[in-house]
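One structure coming up, written as structure tokens, with questions to follow.
A single protein chain has been removed from this complex, and every other one stays in its place.
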Amino acid sequence: MTLQQELRKRLEHKSILLMTHLVLGYPSFEVNKEVIRQMAENGVDCIELQIPFSEPIADGPVISKANQKSLQNGTTVRECILFAEQMAVEFPQVHFLFMTYYNIVYKYGERAFLEKTKKIGFTGTIIGDLPPEEGQSYVAASRELDLAPIVFFTPTSTFERMQDVAKYGEGFVYCVARKGVTGKQTALDEHVAVYLEQCRKATDLPLAVGFGISGAADVQKLQGRADMAVIGTATIRLVDEKGPSAVGAFIAGLRD
Amino acid sequence: MTLQQELRKRLEHKSILLMTHLVLGYPSFEVNKEVIRQMAENGVDCIELQIPFSEPIADGPVISKANQKSLQNGTTVRECILFAEQMAVEFPQVHFLFMTYYNIVYKYGERAFLEKTKKIGFTGTIIGDLPPEEGQSYVAASRELDLAPIVFFTPTSTFERMQDVAKYGEGFVYCVARKGVTGKQTALDEHVAVYLEQCRKATDLPLAVGFGISGAADVQKLQGRADMAVIGTATIRLVDEKGPSAVGAFIAGLRD
Amino acid sequence: MTGVNSFSRYRELLLKSLKEKVVDTMKKGYFGQWGGAYIPEVLHATFVELNKAYDLARTDKKFWQEYVDFMQNYSCRPTPLTYAENLSDHLGGARIYIKREDLNHTGAHKANNVMGQGLLVKRMGKKRVIAETGAGQHGVATATMAAKFGFECTIYMGEEDVLRQRPNVFWMEKLGATVVPVTDGSRTLKDAMNEAFRDWVSSMDTTHYVIGTVCGPHPFPEMVAWFQSIIGIEAREQILKQFGKLPSRVYACVGGGSNAMGIFQGFLQDEGVELVGVEAGGKGLETGMHASRMVGGKSQPGVAQGYKTMFLQSDEGQMLDTHSIAAGLDYVGVSPILVDLGEKGRVRFESATDEAVLEALSLSMRTEGIIPALESSHGFVQAIKEAPKMQRDEAIIINMSGRGDKDIFTIAHAYDDPSWKEFIIQRAEEYKNRV
Partner (left out) sequence: MTGVNSFSRYRELLLKSLKEKVVDTMKKGYFGQWGGAYIPEVLHATFVELNKAYDLARTDKKFWQEYVDFMQNYSCRPTPLTYAENLSDHLGGARIYIKREDLNHTGAHKANNVMGQGLLVKRMGKKRVIAETGAGQHGVATATMAAKFGFECTIYMGEEDVLRQRPNVFWMEKLGATVVPVTDGSRTLKDAMNEAFRDWVSSMDTTHYVIGTVCGPHPFPEMVAWFQSIIGIEAREQILKQFGKLPSRVYACVGGGSNAMGIFQGFLQDEGVELVGVEAGGKGLETGMHASRMVGGKSQPGVAQGYKTMFLQSDEGQMLDTHSIAAGLDYVGVSPILVDLGEKGRVRFESATDEAVLEALSLSMRTEGIIPALESSHGFVQAIKEAPKMQRDEAIIINMSGRGDKDIFTIAHAYDDPSWKEFIIQRAEEYKNRV
């Protein structure tokens, strides 16, 4: 089954799916593991594991700092992959995706990176700075390996652009809820509703909505409009403030 | 008798005349008075009393500083003239001349200054920055009042220039012994001898030689070549270092 | 120089040359395999708009004329080509000419790019500009342009640089710009650039991001090179007039590469003219404390900050810290156009150490009364090295990208001038007493 089919299947029992995010090696792989455990045990559907990069231009201050601290801790790409492999084994109920920037992939070797991703049981990749124009071979290789190359819709995308972009996507479309970087509050208002209607028309892929989703109220508002809510910065903040043990209850509370 | 005639007469008994210099109000009028007394009593023929000016461009560091200190003490032009008048009365054996810069004269009023100079019994004036070209009316007024406007010969003067300049002079010609400002040692060598021969040919006026004459040896070398040796910076230094009481012996020793 | 009229003629030639000689696949802004536009999707529309505006401007003769007029009336163009007679005599060998970008308003070639983008922003109807800056030169130039065009202006600057380059920060603020210290990463230039991108992805409707060099996503490398080509256009005309023939070599320092691309373009079609780019050798290539991407073999192809080029990075793709006495050369990446020209053998790359730079600077000051910026002095180093081995009937041009008085804190520091230190200490005492 493709990731898209997997998600559709889950949607038969759930009003909305959840995807969470964390930065590998921040604050440490041990904490990462505990956080992932709590997420998995509380029904998260997908998790983005971000391989840290020194120039995370699309991330806001919280994730950006997490990238930086992780690298300062000495986190390497190889370690991240090793850790990811363990997680995929330990939490088979979760769909894992790598999130990173293109240089990490490029230096690893595009094909090698994707093969490895597939091999460890991941289902897709999200690359913050690889628009379809630059990612032709990347998309092709992903498809060949049955991996989902996640594409983005944004509030600045024209309908035509959405249609174009969607052609390159698999799994789901990551709909950025507002302009800007990660980590800022998004008002899920009328504009977002209209925007998501557009998104829906432009593709048959499930819609994941991210950027600024921080609690149950947000998730609730997305129900019926999107297929998956993406919680990014909110959990990083939570772990920073209350430690990994707070994650379970938070996740459980998102979708009552 | 004109100043020139007075000097010629003195030269009948003396191998060389002496002119000394001091800055009025430096270090104080009291010291000035004591210094003048010692000079007069030890046979000095002429004394230049310098009225201090804030911009003494032709003076070297010692006299320059003396000008400045005197002004800082609050010395005024009027005080200087009052003091000068007393000196002329007290030491009739000395020919007094004012030395200053043109602005002092100009602000006082050219005619008024000269009339005052005459009235207090002075015999001439030495203006450091008034070349004959700019001093036409000054020279005319001086002559009218029987005051000697002292002109300069310098080692840079051509013979023609000396002849030109001499026409404007009375009393004596101030022959600057070398290029430069006051207060630096002059080597009274062959060059100076040749220069003084030139000066002698260019004018009938007595020749006073100054700039860097600092002791008996210098004065001796000038004998037969010049009519008057001018001691400037040397006595200021002496007073600075040893006090006014040292002046008498110094002067007396110049012309053994 | 009559200048003005001949510009449009040259412009045609140049664009032709840029396309034919450098650009293999222009479609997506690639130069050979370098360049591209690796941008977050949210900026797609913004880049579409920018590409459109740039293409319109590029094909509109009036725009270039407007640009040239503006630079003549506001920034003293054409800048002179000064024959460095004393330096040439001192060294023997080739005659050295210096292209005087230091005489631009704000003191460096940065003005050419910034004012050009300013005119474009006016056309696009945007009201705000943002920029990254390292040393602060590009920041001051952008703040100046913003004041002149009436734009709002925010400058991103690494916190380290804000502390080191206070004089430039002071002027930016006085010119009306907001300077935002960036506390991410190494807190220097590349981090400022990241932060500017972060601003842009939320503000693109009203805001243009004025990238300061021939780097970043397409169309920036090509566009900035286009604006800077005014240097080469003038220099070619001037050397022909003054020397009677083309120079044998042209030297320029290479940070991002904009001043180098600017002057090189004037001579790209002249196969006989060797083009030499000089990178920051810092404390020596062997120490790892440098910013040499083309020389020294330590850099690797990579993709960051929106484009593909040679980056100083780890094997896993994390960017490394760089070092140069010249803040403007202290950058991990380099123009994709220059990498391509290097691969094709059209540009030779060299590097100059901090130490050699200070020596060249001294020599230039004493023989020519000219104070090159620390960046520009890198070009001088290599020219001074090579000129003596050349013939008297040859000429070389050094592109003097900026003036050095901006660098007084760094230079006085580097020369370890005791009076300077005393002066600063004394000033500080005054301030402390008054606080």
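Going in written order, the chains are labelled A, B and C, and every chain counts its residues from 1.
In this text, a contact is a pair of C-beta atoms (placed from the backbone, for glycine too) under 8 Å apart; a residue touches a chain by one contact, two chains touch by 3 or more.
These figures come from a predicted structure and were not determined experimentally.
In the whole complex the chain that is left out makes contact with B, C.
Residue-wise, the contact with the chain that is not shown comes from B:T158, picked out of B:S15, B:N73 or B:T158. Note that of C:A356, C:I371 or C:I384, the residue touching the chain absent from this view is C:I371.
Among B:Y108, B:F122 or B:F250, the one in contact with the hidden chain is B:Y108. Among B:M1, B:I57, B:A140 or B:V194, the one in contact with the hidden chain is B:I57.
Interface note for the absent chain: among C:R58, C:K127, C:K148 or C:H323, the touching residue is C:K148.
Annotation for subunit B: contacts to the undisplayed chain at residues 53-61, 64-65, 68, 71, 76-78, 101-104, 106-108, 128-131, 133-134, 151-158, 161, 165, 176, 178-181, 184. Remark: the residues of subunit C touching the chain excluded from display are 2, 72-76, 79-83, 86, 100, 103-105, 107, 143-148, 150, 163, 166-167, 169-171, 174-176, 242, 362, 365-371, 405-406, 408-409, 411-412, 415, 417, 419-421, 423-429, 431-432, 435.
The rule we apply is simple: only the chains that are shown with their structure count from here on.
With chains as nodes and touching pairs as edges, the resulting graph is of another kind, matching none of line, ring, star or complete. Here the largest set of C-beta contact pairs joins the chains A-C. One simple way to say how far apart two chains are is to compare their mean CA positions; for subunit A and subunit C this gives 38 Å. Each chain gets one centre point, the mean of its Cα atoms, and the points for subunit B and subunit C are 66 Å apart. Taking the mean of the C-alpha atoms as each chain's centre, subunit A and subunit B sit 98 Å apart.
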